[in-house]
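One chain of protein is taken out of this complex; the other chains stay put.
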Amino acid sequence: MAEPLLRIKSLCKSFGAVRACHDLSLDVHAGEIHALIGPNGAGKTTLLNQIAGDLSSDSGRIFLTGQEITHLPLYRRAPLGLARSYQITSVFANLSVEENMLLAIQAHHGHSFRFWGRGLKDPQLLAELGPALEAVGLSERAETIAGNLSHGEKKQLEVGMALACKPQLLLLDEPMAGMGPGGSIELSKLIRKLKKEMTILLVEHDMEAIFSLADRITVLVYGEVVATGSVDEIRSNPAVRQAYLGEEN
Amino acid sequence: MHMLSQFNRKTICIISSALLLALLPMLATLAGEPYLVSLFSRILIYALAAASLDLILGYGGLVSLGHAAFFGIGAYTVGILAHHDFEETALISWPLFIPGSDSGLVAWPVAILVSALLAAIIGALSLRTRGMHFIMITLAFAQMLFFFFVSLEGYGGDDGLTLFSRNTLPGLDLGDDVQFYYVCLALLGAFLFLAGRLVESRFGMVIRGCRESEKRMQSLGFPTFRYKLLCFVIAGGAAGLAGALIANQVEYVSPGLMHWTRSAIILVMVLLGGSGTLYGPVLGAAAFLLLEEVLSIYTEHWMVYFGPVMILVVLFARHGLFGILVGKENRHG
Partner (left out) sequence: MLLFIEQILNGLQLGVTLFLMSAGLTLVFGIMQVINLAHGSFYMIGAYVAATVTALSGSFLLGLAVALPATAVIGMLVEAIVLRRLYKKEHVDQVLATFGLIMFFNELTRIIWGRQPLFMDVPSWLSGSVELIPGIPYPSYRIAVIGVGLLVALFLYLMFTRTRIGMQIRAGASNREMAGALGINIRLLYTLVFGLGTLLAGLAGVMAGPILAVEAGMGESILILTFVVIVIGGIGSVRGAFIGALLVGMVDTLGRAFLPALFRMFLSSAHADGVAASVASMSIYILMAIILIWRPQGLLPAHS
């Protein structure tokens, strides 16, 4: 079997007395959409934060394409092919939509110690800007200040920025949250399309979306993996039904 | 249409104030108030210092309360070089002999370099922190330099150094107030132009992104510390140039130039004019120094009125004078 794209080995993280993740191991294979589900407080977002580097881990190791990234600073992970969206949208609120996108594009165009040419007139960056905005349906809103976008549009922009980084592994933290039904369908379509280009680790509460999108699912409860498997395996797993799905039915 | 009218308002503001500044010496002569030329030289110099602070404060979101340190170091560099030149002693006698200099072509670039170097050291330490820590630490390091120069008896200590004359520049006589005024104006104009390009460039975009959310910038893959540090260094160098000019203007340097209240006043200028605009701080410097000039005619206790005015500005006029003049929507870009 090929080396998994992302390998997590015995990861631990505590906040004081609260265990956010404990002896957690997980493999995400190249090309799959891997969903992470679990009740509130299961440690899903914490795990994404640890993978992305927003949080340090107490112990355990994280590998991306075989390279250890456990202690790599946040900014060194993006160049290795890691991009993420946040649960609480964090676009640059006082910059315009195109400036937001430009920063994401600029990020993988070498260093930004360029002091003269205007960023918004740089042909190299502009060549990518149009398609990147197009991809998330924000071409019309290019000059809008990002803080003035609707909630759904901010989410779109955030996903778009993650895509502009051309990641190998995309971490999506509840992308559907707060989206209307129409928006969720659009986003599902987009995620399905992305699958051809990248691997996706998805945290989501919308079960319908997860069962239709995911190739494999991992269930987290209190920071521990309860089960990992295909959609059908997870649906029929008694432990999962009891621990998690049971609550909903 | 609306955008256009605001664009025009901003352009009209900038062009008319540039025109006013360009014609000022002539107007001052016509009005029979030649001292206005030196008052406005002072305004231009402080405008340069304030605009340089705006680069890190308004665009980078870094609230430095120690900017006067670089201003003061720039001034002292000119003062010390001139002192050794006048005394015909060595600035450094070992390992090689380096004399002083009274040439602006030497002293001013050295002033920029020395303050930029200092900004690199102070920045490297203080940029490890953020928020309140950053404010207090920049303040503390500036005070450290203040006390250093107070205790530096060799260069006048508390009393400071008096310059024998202004620096020399080929083809110009800086001793002439009008010529000196135009040199200040040209340097301020050049800085505003370059800084305007800078904030629109790729580098500037990174700095503006850091202001919004540094963590987000890092997760996009930007090593933000380096960018912020370089921005801090550029701002420090520009403040050093302003310091070199103020040393020439008053022909005197003292530790008071880098006292923390001076940093606070430069900060007040930036916010009074409108931060994140580059032109705002120029307005802010003019407003502050003119107000000081006018108010102190009427009362020696002008600060008792100015203090509450500043509080009101914070509470009710957050976008500063420039925001009021051009409309807050179009302050940037």
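Per-chain residue numbering starts at 1, and chain names A and B are given in the order in which the chains are listed.
Here is the rule we use: contacts are C-beta pairs under 8 Å (C-beta built on N, C-alpha and C of every residue); 3 or more make two chains touch, one makes a residue touch a chain.
Predicted model, so just to flag it, every value in this text is computed and none were measured.
Asks: Given the contact rule set out at the top, which of the displayed chains would the hidden chain touch in the full complex?
Replies: Counted over the whole complex, the chain not pictured touches B.
Asks: Could you tell me which of B:Ala18, B:Leu39 or B:Ala140 touches the chain that is not displayed?
Replies: Spelled out, the listed residue whose C-beta touches the missing chain is B:Ala140.
Asks: May I ask which residue of B:Ala247, B:Leu267 or B:Leu321 touches the chain that does not appear here?
Replies: B:Leu267
Asks: For chain B, which residues reach the chain that was dropped from this view?
Replies: Touching the chain left out of view, chain B contributes residues 57, 63, 65, 125-126, 128-129, 131-133, 135-137, 139-141, 143-144, 147-148, 150-154, 260-261, 264, 267-268, 271, 275, 301-304, 306-311, 313-315, 318.
Heads up, the rule we're going with is that only the chains that are shown with their structure count from here on.
Asks: Taking the mean of the CA coordinates per chain, how far is chain A from chain B in Å?
Replies: 43
Asks: With touch defined as at the start, can you tell me which chain A residues reach chain B in the complex?
Replies: Touch list, chain A to chain B: 52-54, 73-79, 83-84, 86, 90, 92-95, 99, 102-104, 106-108, 112-120, 122, 125, 161, 165.
Asks: How about chain B: which of its residues touch chain A in the complex?
Replies: Answer in residue numbers: 197-198, 200-206, 208-209, 211-213, 215-224, 227, 230.
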